[in-house]
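Structure, as structure tokens:
Missing here: one protein chain of the complex. Every other protein chain is in place.
By letter and in written order, the chains are A, B and C; residue numbering begins at 1 in each of them.
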Amino acid sequence: MSQSPASPIKVGIVGGTGYTGVELLRMLCQHPHVKLTSITSRTEDGMRVAEMFPSLRGRVDLAFSSPEKAELTSCDVVFFATPHGVAMAQAKTLLAAGVKVIDLAADFRLQDTKVFEQWYKIPHACPDVLAESVYGVVELNRASIAKARVVGNPGCYPTTVLLGLSPLFGGAPLIDLHDIVVDAKSGISGAGRKAEVSHLLAEAADNFKAYGVAGHRHKPEIQEQLDRMAGAPVGLTFIPHLLPMIRGMFSTIYANILPEALGVDYQKLFEDHYRGEAFVDVMPAGSMPETRSVRASNTLRIAIHRPGNGRKLIILVVQDNLVKGAAGQAIQNMNLMFGFPETAGLSHVAISP
Amino acid sequence: MSQSPASPIKVGIVGGTGYTGVELLRMLCQHPHVKLTSITSRTEDGMRVAEMFPSLRGRVDLAFSSPEKAELTSCDVVFFATPHGVAMAQAKTLLAAGVKVIDLAADFRLQDTKVFEQWYKIPHACPDVLAESVYGVVELNRASIAKARVVGNPGCYPTTVLLGLSPLFGGAPLIDLHDIVVDAKSGISGAGRKAEVSHLLAEAADNFKAYGVAGHRHKPEIQEQLDRMAGAPVGLTFIPHLLPMIRGMFSTIYANILPEALGVDYQKLFEDHYRGEAFVDVMPAGSMPETRSVRASNTLRIAIHRPGNGRKLIILVVQDNLVKGAAGQAIQNMNLMFGFPETAGLSHVAISP
Amino acid sequence: MSQSPASPIKVGIVGGTGYTGVELLRMLCQHPHVKLTSITSRTEDGMRVAEMFPSLRGRVDLAFSSPEKAELTSCDVVFFATPHGVAMAQAKTLLAAGVKVIDLAADFRLQDTKVFEQWYKIPHACPDVLAESVYGVVELNRASIAKARVVGNPGCYPTTVLLGLSPLFGGAPLIDLHDIVVDAKSGISGAGRKAEVSHLLAEAADNFKAYGVAGHRHKPEIQEQLDRMAGAPVGLTFIPHLLPMIRGMFSTIYANILPEALGVDYQKLFEDHYRGEAFVDVMPAGSMPETRSVRASNTLRIAIHRPGNGRKLIILVVQDNLVKGAAGQAIQNMNLMFGFPETAGLSHVAISP
Partner (left out) sequence: MSQSPASPIKVGIVGGTGYTGVELLRMLCQHPHVKLTSITSRTEDGMRVAEMFPSLRGRVDLAFSSPEKAELTSCDVVFFATPHGVAMAQAKTLLAAGVKVIDLAADFRLQDTKVFEQWYKIPHACPDVLAESVYGVVELNRASIAKARVVGNPGCYPTTVLLGLSPLFGGAPLIDLHDIVVDAKSGISGAGRKAEVSHLLAEAADNFKAYGVAGHRHKPEIQEQLDRMAGAPVGLTFIPHLLPMIRGMFSTIYANILPEALGVDYQKLFEDHYRGEAFVDVMPAGSMPETRSVRASNTLRIAIHRPGNGRKLIILVVQDNLVKGAAGQAIQNMNLMFGFPETAGLSHVAISP
């Protein structure tokens, strides 16, 4: 472990009653350099956190407080585990008070406010803050995150797609940019802790379906980042599906190798690209990653396949949608922003079985 | 099969958007003597039934209509698949029009209106109708159901407990009436199609808990019937639990054999008692009934155990909570009330695996 | 219903201890024109069928018998619910005795024996019988199946892919044959009733993975039929995945529309193509098929999507892998081969929830 700083940083969470909120609590309450000082909930003001989440009994001794009462400006960093629209409304005040902001919703993900407004149906409240914010996939933007005051923590699906494809960009063209297919599958916790009939166990268990085929909000996010990485518009097809399980995300990515790039050793390319990364595991050739191999851990695993050694490159990516896909990645961002070891508080081993 | 009547009976369903409603539809749409004529839903007036339940596409060609529009008085029988309080408000009108009533809720289960009002917190709207109603466990009340105009379809838990214990009553005393323990477990569909956070897949899957320990509404129902069967007050402990699965109910019943009854052959007692019953299966000695062995069928299976041939009698009972525990039993009641073969429209074989 | 023939046909099942076997039993024991006369199992000779499958207690009164004892030659038709290699060893004898054969394994699926031998690692025992056999997707080969003595019942995956794509062939070219991607997902019952650690609940529940990426045995079967339908070699990518649930199969098919075919109304094309089919349901535009909507029924549902009305055609197909994907389709074939109504014994409504 690393030597701890003189004193831990003060951390606040806005909107702690959802799944990303409780996951932040699970990991932050064990973080060596963090002191949880406030957690807000408009609806649960005064309720003990451990009363709502018995899994935290004896570990988190805080009560929810209304946003008004919470002294967020005295924090060193505030996580927003809220629906979109909340973080951008409070970011300016917090920044002015010297508080860093990590938003787990969409307010600081899309750089293009027009795209944001088209998909989220509200005007962006602080384009200037958005302009300085950094898109928080650590493995892509490490240097700028370390200097950032505001980070837009990426969506769960985009994390798998961007880390699954990024080794293919930056050098000579390798794949056909006109046709990339992402067939993605997510555990239902990704839908959040909302009372919806379609997410009842009696509806969603023992069942599988696609959703958002006409257009999922993570698509423009993936599109914007892919276009940037590729340096050109990418023809992306993105179809998410819902898995009858709680945690775990799996993306099956289909790309066509360019004729001139058929000779490339893609296994080696990926291994070289991610060598030294603490949370990205390029599995040996022929591996079949399983979502359970990352359950409740911050690790993302990738396997590269090329059936018949042909032109179709198939990239399999697994992560825990609540950890590397949300809370874990947010803490990884925090570690960078405060100069902590990148793995601090993130050493959980996956739960298996 | 039986010869069909000149023409099928006209059947209406009030409240068809819940799980007992769609289960009634699944079974009634294949019933040889039934014509579904109306199904009501205040909230979904005009929506095609098959739009809400795609499993019925091509099988049920009806739309939901508001209770006002539905011509229920022209039906031969109306099923109430509603919360308690609805059936008792409409029963008189329907009976006056010569329509028979089968309520799948609690309005006609408890004979004692004071007990009803204590547990359901509303006054009973028609004690006189209640007085003529019959408690609809066919195997217990076959004769009176055949003559009934109003049937109170039993709760799912009570069906397992009453059919599990009834062979022990009626003759010489066999078990200690002061201490009967029922440890019951139910699939989550028993909780109904209501948007509640605690029933989300992400909350209820991979999880097990007890509930209603302080008092479940099925307890007074079991108590009233047990006291009646035993001819004396029974000391009943009833603890329900929630299983991380959709369908299936399992009751583990613990009774103490009286010293003078230790010599009784309980396996034979149960087999004799239920010989000839189409929907109650007393399994061979030593059997371990599984909920999947009755999945989606109207069969209830019972196994009798007596560890070490001692004084503790353990009765294991399984059923599908939505079929024998609700919709199937309601149709079994209808068959009797209209002189159809008891098994008409109920010949579904359990789904396995 | 249809008027029953003078007497039911005599049906035998070889290998009745697996999931397709018990599913055949569930459906055949209720079939109006069938009498089950023998069911074989080398390992379980003498055991009551209902002892192994309690779901059949009171419904199937047969015992397993060894292949030697079973008088299969006195049957009208024999189903093989066995591993590959068994049916082809017995087909000649049965045909000579006037018994029709329906193989649920792979012996009569692949027309090219070289391909069969490459993938199944054994020589084909009866190429001449293979030559007269018919590939049993009723909606594709209805006429020839009606005249067939031997039917190769298709694999579960191929059924979804072929029925999902066939409306696109036969007329003017519509899609790019060089690049069709099938991302398929199956419930674990498709893996059969074999004791394997990787299929234990503790391993496979709460988990998702791809498998057979390097090459699944259903690929050559799909390939052969697709090439035939397209009249040209098709560039097919097929990646199967394993769902943490028992039943249900979902194929997400990605095809690129040819420039000259961008104006076609694919929704109408599919609806016209399947109009009148009893077991193929083309859902309304914008529908999201769910596997539970066909659970335990012989229906296959298809939805057509075209995000942004672009060049990518996305076809979503669901079926129950054990019914339309196996036992149900086999019975549908039998109905044709014996002149029964195609829906006889197959009217099960999907179980929901």
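The definition used in the following text is that a residue touches a chain if its C-beta (ideal position, glycine included) is under 8 Å from a C-beta of that chain, and two chains touch if they have at least 3 such contacts.
It should be emphasised that the depicted structure is a prediction, and the values quoted were computed from it without experimental measurement.
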For the chain not depicted, the shown chains it touches: A, B, C
Residue of A:I13, A:V134 or A:A296 in touch with the missing chain, whole complex considered: A:A296
Contact residue for the chain not shown (choose from B:P8, B:P173 or B:P353): B:P353
Option touching the unshown chain, where B:L243, B:I257, B:I331 or B:V349 are the choices: B:L243
For chain B, the residues touching the chain missing from this view: 179, 181, 183, 185, 202-203, 205-211, 213-215, 237, 239, 241, 243-248, 250, 252, 254, 256, 286, 288-292, 295, 305, 307-308, 312, 314, 316, 353
Interface with the undisplayed chain - residues on chain A: 19, 22, 26, 29-30, 53-59, 189, 193, 206, 246-247, 281, 283, 287, 289-290, 292-297, 299, 301, 322, 347-353
Residue ranges of chain C at the interface with the undisplayed chain: 19, 187-189, 191, 193-197, 199-206, 244-246
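The criterion applied here is as follows: only the chains that are shown with their structure count from here on.
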Interface composition of copies chain B and chain C: same or different, split at half: same
Chain with minimal offset from the mean of all protein Cα atoms: C
Furthest chain, CA centroid comparison against chain A: B
Mean-CA-position distance for chain B and chain A (Å): 46
Separation of mean Cα positions, chain C and chain B [Å, integer]: 36
Per-residue multi-chain contacts in chain C, two or more chains: 206, 246-247, 289-290, 292, 295, 353
